[in-house]
Structures are given as structure tokens and as C-alpha cells.
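In this view, the complex is presented without one of its protein chains, the others remaining in place.
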Amino acid sequence: MKYQTVIGLEVHLQLNTKTKAFCGCSTDFGKAPNSNVCPVCLGFPGTLPVYNRQALNSAIKLALAFGCQIQEHTKFDRKNYFYPDLPKNYQISQFDLPLSRNGYLDIYSQDGPKRIGITRVHLEEDAGKLIHETGVSLVDFNRTGIPLLEIVSEPDLNSPQEAFDYLTSLKSIIEYLDVSDCDMEKGSLRCDANISLRLCGAGELGVKTELKNMNSFKGVKDALTFEVERQTRLLEASQKMIQETRLWDVEKGATIAMRTKEGAKDYRYFPDPDLTVFIIDQSMVSHIKAQLPELPREKMRRFVKEYGLTEYDAKILVSSKNDAEFAESCIQDYPGKDKKEMVNWLIGPLLSEANLRKRKLHELNLDKNELISLIGFVGRQDISHLSAKSVLSQLIDTGKSARDLIQEGNLQQISNADALLEVIETVIQENAKSVSDFKAGKTNALMYLVGQVMKKSSGKANPKVVGELIRRRLADA
Amino acid sequence: MELNQLTAHELLEKLKARQTTPKAILDSLHARIQKVEPKVKAYVRLDEPSLSKGIKIRKEELGGLPITIKDNICTEGLPTECCSKILQGFRPPYDATVINKLKESGAAIFPLKANMDEFAFGSSCENSYFGPTHNPWNLDCVPGGSSGGSAAAVASDEAIWALGSDTGGSIRQPASFCGVVGLKPTYGRVSRFGLIAFASSLDQIGPITKDVRDAAILTGIISGYDPLDSTSVNQGVPDYTKSLSGDIKGLKIGIPKEYFVAGLDAEVKIIIEEAVNKLKNLGAVTNQVSLPHTEYAVPVYYIIATAEASSNLARFDGVQYGYRAQSDNLIQMYKLTRAQGFGREAKRRIRLGTFVLSHGYYDAYYLLALKVRTLIKQDFDKVFRDFDCIVAPTSPTSAFKIGERAQDPLKMYLSDIYTISVNLAGIPAISVPCGFTKKGLPVGLQIMARPFNEEMLFRAAHTFEQNTDWHKLKPRL
Partner (left out) sequence: MSIDKETIKHVAHLARIELQPNELEKLSGELHEILGFIDKLKYLNVEQVKPTSHILPISNILREDKPHVSLATEKALENAPSKKGNFFSVPKIIE
């Protein structure tokens, strides 16, 4: 590879507080336009902001989960710019004294684990929504003032896939903390990216492009992939790169240069005189630290240690908090000694069923007791593994019990030798060649014979028992 | 004496004794307004329907006594325009906290609002969109500003008492020019919620009254913690009338030498010195003190106040309320609305404030001003270690002629030279009438005290007032 890709991500996250950052208006999504508003969030003259305690707590929680240092002194600043979705024509944000700095997030890429730096996590407020019509733009201020966090990564990501992994990992942790819905489609998580290319080994960073308007993790990855190719082409053709903002167009599958804005931005940040400073002392930090839930990485380690899972399996299970909780309760309630049995069902058949339905494990509404009962039937060889998988699928779809489904489907496995011997005899008669092959030492022939018995018994024969019976029968001969 | 000529506490006694009614008081005010308002022009929008039809007496405490409100304090459903074209027709959907407190105490909000310099930008009331107010003592002179309408209304008995706001002297200087009492409370003493902000870190609402007792009563009503204002202080409000003991024996008064230098009108100087002698005769101990950074107060003020104002006034853009210029291009709509909607001084200050915050100038101006503000605050802290209060002129001159300084912003800014430091330091100060010039214009004595020690101001001012007759004189109109 000639060029190294350098990516930094800027995530804006809506906190899931009941009320807005600086007033008591509801943060409910999807309400009639301009109904979740009041003089404060509309920025009416004379009104003043008072910050939401829950928002501050959530923000500190999140910053701690990312290993950030919480700044003892933090304050709000005003970021001044005119835009119709910004009622005061300044955004309350943080500039030189952000809530926290110097955190990290571990991602697990194909090349193994990698630590991505988090530059800062700071507090701000959301803007309203604009709807563009011919000649006019319409403004809805319902979203205005919803508490936001800005999470800025170091330019430590080196591929679109790593960016994707970073977002997945970030979302997983936020979900554990329960501080945001993290829904890119609803706009509760938004992501901009900075990307540049440089010759491998070069010290200096290349000219960067800022990418906006991606509305899914995949969109971020696709936009970055497009941009890597575009920038590579430009560099190969020795064309001059310009620093610019480009918008991702999903339809076209391409990034498009934004019309150039007024020269350099000049936001005239200054401390917001309407808000007092925050002093976040050690005792407050340790208090909130104590409230932190077990995070994915810790949970993964514990799963490995307590249930003997492989790191790989554990990682899959902990990526979603609710899935991990569902999985853990299944594992705990599973009466068998070897928890691995249950884990294999969770990671294998159950996860495929979930993927098939584009759902999470816990969203399948599967009664864990039925799953345990089903695995029991398989363990006692009452049904075949194959049948059990189909029962699992029906368990999810019908909500019936495993026992009923096995009975209804007549799926009990035939393990009784007497019942099987007749079929085995027929198969031996019909497949003389395979019989002689087996006797000549070709073990594969046995598999073939077992398969034929399975076929004749409509899959209900217990293959293990059948194999053993054939082996014995042919040894006798 | 007509009812409208009485003080609030005199009227409250009459109301209590059922010797008069709120309607009779209103009628006397209306009669007075009919007679003198064409000369004084203390009020704006005279076509606002009269209040007399429906006074609701919510509580005995103020028994329906009317109060006049400056045009920058939000009154629900009543126009609140800051005497600016850009807020044309704005009727706030909410009351300022001080208005709520007044209503809860049984006050009747007078529907005509008091004239002021546009957005409180000025020291003469000439910067009002509605034209200037005239000084009741000499109609050719300014009433001072920015709360010139409030002060003139009280002085001319067109109001019983009034609220003003003080960012750099806007209560005290007009009180001094009009021969009435004006108090700027400690920063954080009175909620700013509903006061249309000029400079958020300096603004305070305060009373303009006919005597010190009225100021003490009114301050008691409007003070106190407000959960809607992050900068209001959660500290109990004493009964200020209890500090009207009439005794200042042994009080240690500092006389700052920097307030008696070139620029102080010779006649004013003599009047102030006589007042200081009076205080001495009443038992106070006076000593010269130094506030060495006084000369920097005006420049510091014009950086901080305009910077904050440039941001506070960004919201006036024609989107949600007020005046909008027609254009089919948003940016042009903004620019024309603001060019046509703001007056000359407002534009001057917004530009200056924008400049001092802009890229490359922040450290050289804004940050530097914040540091010098610290020095000014420390000057006061030091003096208050040894002194109970500081006494000085309120203004270097008595009221000047209308038009005299209108063309010279710098000269106008220097009118506030003795009042500005108080706002920068956040301390309380009162102006009380202390004499008249040979031309018959009032002069005010300024008393300053430690933060949250308004009681000291009332005690000293009341004692001085009760031993002089200046407050009893009325202008001939």
C-alpha cells in the first residue's frame, strides 16, 4: 500500500434525558412541529438557561467509561454564528475548558485489538430542524436545546472499516451506559469524519476533507471508502488537494463538495455569562464512577473467566448489553455442567435466527426455559440436532413450547435398535459396494450408509446409534 | 398633595386605612400623565389601553398599587420592545420573575412602559426609537439613561415608583439627574429572568423611587433566589425596612480620591463635599481611600459590555419576533433587518463587541478586559476590608442638554465613569439626592457597599435623606 489513510471522527450524541439541556421542555421525538418549545429554548428575549443535572451526570458517566480525565473546572461558552435553526444565533457549547479530555476506545479490527484516542468529550445543545421548500425554509424548534455531547477522536483510525468498528464499539458502550438512544436514523447519534491520505512513512498529515451527512454507520464507511479512492486518484494524478467539506450522497454513492462558505469561520467563543462554572471534584467523580455499569470489555473478561467461553465467543455476546444479559441468564440457568453447550446454541443457531430476522438476540422474545428444554432434548438424544434447529425457529415464530413442537412435528429421534435394524438391513442389502468398501477399510463408506438410513427414516433416526449398529452388524458378518 | 405625588409607603398606609383606593391612585396618575406627559415623554406607546378597567388585587401587601416598568422588562401580553424598532410589536408570552414577584405581592403593573435608551445603550435616553425623554427639572436637559423614562416618570409624579435596570449606571445616573433614589442591587440579588439582556454579567434590575424607604420596600419584593436564573444567589432576603434606623454613628466611610479628579464638575464637587460633611456631622467617620484602577473601568466596561451585547442581541434577526426586512435571501434578510431595526448606538456597540471577540483580537481586548476587571474588583475588596461603605458622586456632572453629547460617543461613555466600576465589581450602590446646582438641576450622592450588604446602603442613604430635604422638592411642570 502506497498511502496511509488517516481518519478522525466527531460524534454528536443526544443524551436521553427527559427534558432539554437548559429548560424543562420534553425531548420526545416525533412531536408536532414547535410543540416541545418554551421561551427559553426558543431563545426569547430575557430568558435564561439553567443546565440539566441528569445531562451532566450522563456526560460524566460517558466520559469516565471512555477513560477520560474529568476536568475539575469546566464551563460553558457561546459559539456565535447566525443560522435559522439556532434561535439565539449562538450555540451554548464548550471551548477551552471541556468537560473531559484524553480518553480512549478499544476496537477489535481484523488485525487484533487497537486503542483509539479520544481527544475530548464536551457538552453542548442541539439545534432545530429546517425543512427546505421552494423559496422558503421552515423551522421547527422541537429539537433545539436537547443536550448533546461532542465526542472527538484522535486521528488514529486508518481505514473505513476501523471507523466502522469504532462507531460500533462506541455505540455498544453508550448502550451499556444507557445515556442515549444512539439511533442514527432518528438523529440521536450523528457522525462527521475527517479524512486525509499520506504517503506511508510520511510524518506530515495530508490535506483533509471533512465529510458530513452520513446517516448510518454503513454510510460512514461507504463515504470514507469513496473518499479513500477519490483522494488516491487525485494524489496519483499529482493533483492539488484542497481542504473542503464534502457531503455524502447516499443515492449517488458519492461525496459531493459543499458550496464554499464564507471564508474562515470566526465563532467568537467566550464564556457564557448566563451560566456559572462547574467544579467537578474527586468525590463527585468517584460517586459517579461507582454507578458505572459493567462495560463490554469487563463483561467479556468475566464471561471468559466464569463460564469458560473463548474470548471470541464472549466478544460476540457482549457487543449488545441486552443480548449479553439475555445470554448470561440463559447460561446461568442452563443446568448442564458444560456451559459451552448453551454458548454454542447462543452463538450458533440462535444468532443465525436473529440475523435472519434482522433482530438482536434479546428481541427474539425467546423464552430461555424453552431454549434450555430444547437443548435438553438434544442432549438426551430425543431429537436430532438438525430437527432441533427447526424447532428453535418455530419456538421463535410460534411461541409454543419445545415439547409441543417436537410432538406436533413428530420429530422424536429413533434410537431404539429394534426399530432401526430393519431399515439398516435393507440399506446393507441395497448398497453392497459401500459395504465392501467399508470392509476394505474405507471409513467414508460408513458415513454414506448412515446417510441412507437417515433418508429412509425421514431424518428421524439417531445417526450415532445407526452408525454404531451398522458397525456392529458388519463386524458380525 | 395629590395622590400621585405621594410615596409608595404613604399610599400603602392610606390603602390600608381605606382612605383611598387603587382606582383613585390610578386616576390621579392618569390626570398627571395627561397634563405633563407631552412635555416629559417618560412613557412610550401611549395608545396602550388603560389599566384602570381591571385591577386585580391579589394581595393586601401592595393592595393594587401601580408600578411603572422599564421597556426592557418582560410583561406578559404587554408590549416589551426595549424602545427599539427591531422588537416592534413584541408581546412576551411570559412575565419576568420580578413582575411575577410584584404581582404576587399585589402590585398592579402599569400598562404604559417607561422610555429608555434602545436596549439600555446610552446615558441620556436619547437613543430611544420613540425619541428622547425630557428632564422634569429642565425640559431642555436629558433625564439620564438608560432608565431615563423610569426616573423622569417618578420625578414628575407620573409614576409612584418604578423599575429600571443598571448595567453601567443606568439606574443611578438617571436617578441622580432627576433627583430621585435609585439602587443597583448586588449582582445575583435580583433575578434577571425576563430582563432583556444587554450585558449579562453586569445587568441588574433595581428600584427607582421617591425616597429610600420605598427603595427598601421594593428591593425586598423583587429580590431573592430564582431557579430560572443560574446567576441568582440563594441567600435569604432580609426585611430591608429594618435597616432604616436613622443612625450612622461610627460608620466607616471611604472617599475614593480617584473620583474627585479632573472631569468632575466644580459645582457637583462642592455639593458632594457638603454631603460628605453632612455624613460626618451625623456621626460617620470618613477617610480618603484609593481605588487605583478606576481610570480603566470605562474601557474595560466597553469591551465586556459590548462583547456580551453583540452575542445577546444576535437573536434579533427577524425570524421569531419583531421587525423583519423583506428579502428573498436569508443572509440579506438578516443584514437588512438588523441594519434597519437597530439604531445607531446599538449598531456601534454590536460592531465593537463583535470586533473585540473576533479572531486575532480576543486576547488583546476581551481577555485583557477580564483581567483588569479582576483588578477593579480587588480594589473594592481591599477598601471594604476597612470600610463599611464608599461614598462618591454618582455622575461627574448634572444633567446635560439634549443633543449636547449625542455626536460624541466617547464623551457620552465618560458620563458613566463613576457608576461603571460598581457593575464590574458586582457590588450594590445607591444614588440619593444631595443637592441642586445653581441652574436648579439635581445632584446625586452615590453610596457603595460590600456584596449583599444592601442594608448598609439603605441605612446610610436613609439617614442622610432624613436629615436633608432634597428628596421633598418637586419639579415645576
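A and B are the chain letters, set down in written order, and residue numbers restart from 1 in every chain.
Operating definition for what follows: a residue touches a chain if its C-beta (ideal position, glycine included) is under 8 Å from a C-beta of that chain, and two chains touch if they have at least 3 such contacts.
Remember, it's a predicted structure, so these values are computed and weren't measured experimentally.
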Candidate in contact with the missing chain, chosen from B:F260, B:F355 or B:F436: B:F355
Option touching the unshown chain, where B:H134, B:R373, B:R405 or B:R459 are the choices: B:R373
Positions on subunit A where the hidden chain makes contact: 17-19, 23-26, 32-39, 42, 50-56, 75, 80, 82, 84, 130-132, 134-141, 259-262, 266, 268, 270-271, 273, 275-279
Where the unshown chain meets subunit B, residue by residue: 89-91, 93, 187-188, 201, 227, 230-231, 233, 295-296, 298-300, 302-303, 310, 314, 317-324, 327-336, 338-339, 342, 347-348, 350-352, 354-355, 358, 364-365, 367-375, 377, 409-410, 424-426
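By definition in this document, only the chains that are shown with their structure count from here on.
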Separation of mean Cα positions, subunit B and subunit A [Å, integer]: 58
List of subunit B residues in touch with subunit A within their complex: 73-74, 80, 82, 87, 90, 92-94, 96, 192-197, 199-201, 227-231, 307-308, 310-311, 314-317, 319-321, 328, 330-331, 334, 354, 357-359, 362, 366
Contact footprint of subunit B on subunit A as seen in their complex: 39, 42-51, 78, 80, 82, 84, 87-90, 135, 137, 139, 264, 266, 268-270, 273-276
